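Of the protein chains in this complex, one is absent; all others appear in place.
So that you can tell them apart, the chains are marked A and B in the order they are listed, and the count of residues begins at 1 in each.
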Amino acid sequence: MTDTLRLTAEEAMGLVERGEASGAELHAAYLDAIRDRDGELNAYLRTVDEADGAGVPIAFKDLISSKGVETTAGSKILSGYIPVFDSTVASRCREAGLPLLGKTNMDEFAMGSSTENSAFGPTRNPWDPDRVPGGSSGGSAAAVAAGLAPWALGSDTGGSVKQPASLCGIVGLRPTYGTVSRYGIVAFASSLDQIGPMTKTVRDNALLYRIVAGRDHCDTTTVELPEPVAIPDREDLKGVRVGVPRELNEAEGIEPGVKEAVDRTIELCRELGADVGETSLPRAVEYGLACYYLVAPAEASSNLARYDGARYGLRVDGPNVREMYEKTRDAGFGDEPKRRIMLGAYALSAGYYDAYYGQAQRVRTVIAQEHAAAFEQFDVLVSPTSPTVAFKLGEKAENPLAMYLSDVLTIPSNMAGLPGLSIPCGLSDGLPVGFQLIGPQFSENLLFRTGHALERAIGFDFVPGRLQ
Amino acid sequence: MAITRDEVLHVAKLARLELSDDEIDRFTDQLSAILEAVAKVSELDLSDVEPTAHPLDLVNVWAEDEPRPSLSVDEALANAPDRHGGFFKVPPA
Partner (left out) sequence: MNWEPVIGLEIHIHLKTRTKMFCRCEVAYSEPENTRTCPVCLAYPGSLPVPNAKAVEWTIKLGLALDCRIAERAIFHRKNYFYPDNPKAYQISQYDEPLCLDGRLVVPGESDTEVGIVRAHLEEDAAKNVHLGTAEGRISGASATLVDFNRAGTPLVEIVTQPDLRSADEARRFLQLLRQTVVELGISDAEMEKGSLRFDVNVSVRPEGSDELRTRTELKNLNSFAFAARAIEREVERQIGIYESGGEVEQETLHFDPGKESAPPLRSKEEAQDYRYFPEPDLVPIEPPAELVERARSELPEPPGARIHRLAGELDHATAADLVTSGRDSLYERVPGDRRAVANVLMNQFATTGVDPGAVDADELGKLIEARSRIPRDRFLEALGKSGDPSFAADAYLGDGLVADTSELEPIVDRILEANPGQVESYRGGKEGLLGFFVGQVMRETQGKADPKVVNQLLREKLSA
């Protein structure tokens, strides 16, 4: 009987290669586990009964278009929408033989940090079901953490892979912008969205990244990887220069338990042979949130304009097409998308463009320059991924600004298009703490190397205590 | 108020969102708070900084003028809430 709780994707691959389990058997085992444990968690929005591949099964966040399988992006406005085409990442997984397990829950249109903004009910954190799994890729994070999928794909715009990975005690990569295709990914903010692997281990993460990454002719914002993905095995950090930006590590709102776990991990870096030093991102952290909450909603206001009831998804009829648009969008969007659409439209509107969107794009350049400067001295920058451990359901739901602060540490490097890896580094009050590693563009191999060495040294048990 | 009720109404119209009175009030408060927070970007004098065009330095990415197969009519209309023969059907403009 497959212990789906503990099985890594790499181990599953081994089982399949040695003929000890078939892809279909694994698929069935996970579907059983989903039946047993997902009622409580609501990680999945739907499962796929037929295993259409002989390899290691995988779950997709529900904004990843999967041909013939309903794709809702967590929203009522796409209820019943069945794509007639595969996203490129889905095609690549298919070509690699990975059977689809199902589509996971998410904050509507990837807007949120807790998965409470899903139109289909929240997902619960496998470590403590009264708490959120993080967001917006909360479903994928919870599925992997609870052994309901050996690995999953999520998406990250402001931190939506890294933060839920942190809150659920798993590994999440937000890749360099442009290394993973966005074709077929329901768009939130085009210049920020990236698909990221969510896995139990760093090696699994590299394996999945290798499958999906690389230039796509359907997405002109993608590039070839400058070097092949290396599956990490070194367990030391000799020669790695680790920078600790004080603004990221001393930001307001970081819980003491989180800081403690992170500081221990930084010390561990030294023990493993890294050169550790302090550095600074003078304005990136202070202005990062404001910059993000102008750029992302602006792009979103335009990307979400196509949801109008005309060609797919929900339609609420009206006497004329304009009223149909208005009624459909009012009924189909939840509060957070509505807020961000209006905020974005405002930031782009005549008279306000220069002060808001235009200015935010300049702040973005400053953020990129500050990171580049830090990378002249350091190979990797580290910090907590999230200021807090998983918070209780409902705690921040009524206060948009408080919710936005969950991303204060993940946003700055995202604005610069940089990759970031979150690995679990310990527990605080029994809940996982995530350690964020940020690198220059195309430094995934270094992030994997660093993350793997730390993971081996830390020995974090990724199976939630209460499920063991 | 960083944004007035009228401005919220205007922006809702631009975005084709039909909001109830209660929604307008609630959103006006929330959007005001958010706008005040994001207006922080204007604290910086960035007159000599170029806006970020793209995270990567890419130019001239395009494709040759070679046709690829199109969807069939039925595939194109597979998700249409309403159709009229091979047309998508919507209420009158």
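Definition applied: a contact is a pair of C-beta atoms (placed from the backbone, for glycine too) under 8 Å apart; a residue touches a chain by one contact, two chains touch by 3 or more.
The shown structure was predicted, so the numbers you read here are calculated from the model rather than taken from an experiment.
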Among A:V171, A:A345, A:L393 or A:A453, which residue is in touch with the absent chain?
A:A345
Residue of A:S190, A:T365 or A:S428 in touch with the missing chain, whole complex considered
A:S190
Among A:A28, A:I266, A:A305 or A:A331, contact with the omitted chain is made only by A:A305
In the full complex, which bits of chain B touch the chain not displayed? Write them out.
14, 16, 53-54, 56, 58-68, 70-73, 76-77, 84-93
Need a quick check: the contact residues on chain A for the chain that isn't drawn.
63, 65, 71, 73, 78, 81, 83-85, 87, 182-187, 189-191, 217-221, 298-299, 301-302, 305-308, 310-312, 321-322, 325, 345, 348-350, 353, 357
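What we mean here is this: only the chains that are shown with their structure count from here on.
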Which chain B residues qualify as touching chain A in the complex?
3, 7-8, 11-12, 14-19, 23, 27, 30-31, 33-35, 37-44, 46, 49-52, 54-56, 58, 61-63, 71, 75-76, 78-82, 88, 90-93
Within the complex, which stretch of chain A touches chain B?
80-82, 84, 177-178, 191, 217, 220-221, 223, 283, 286-287, 289-291, 293-294, 301, 305, 308-315, 317-327, 329-330, 333, 338-339, 341-343, 345-347, 349, 355-356, 358-366, 368, 400-401, 404, 416-417, 441
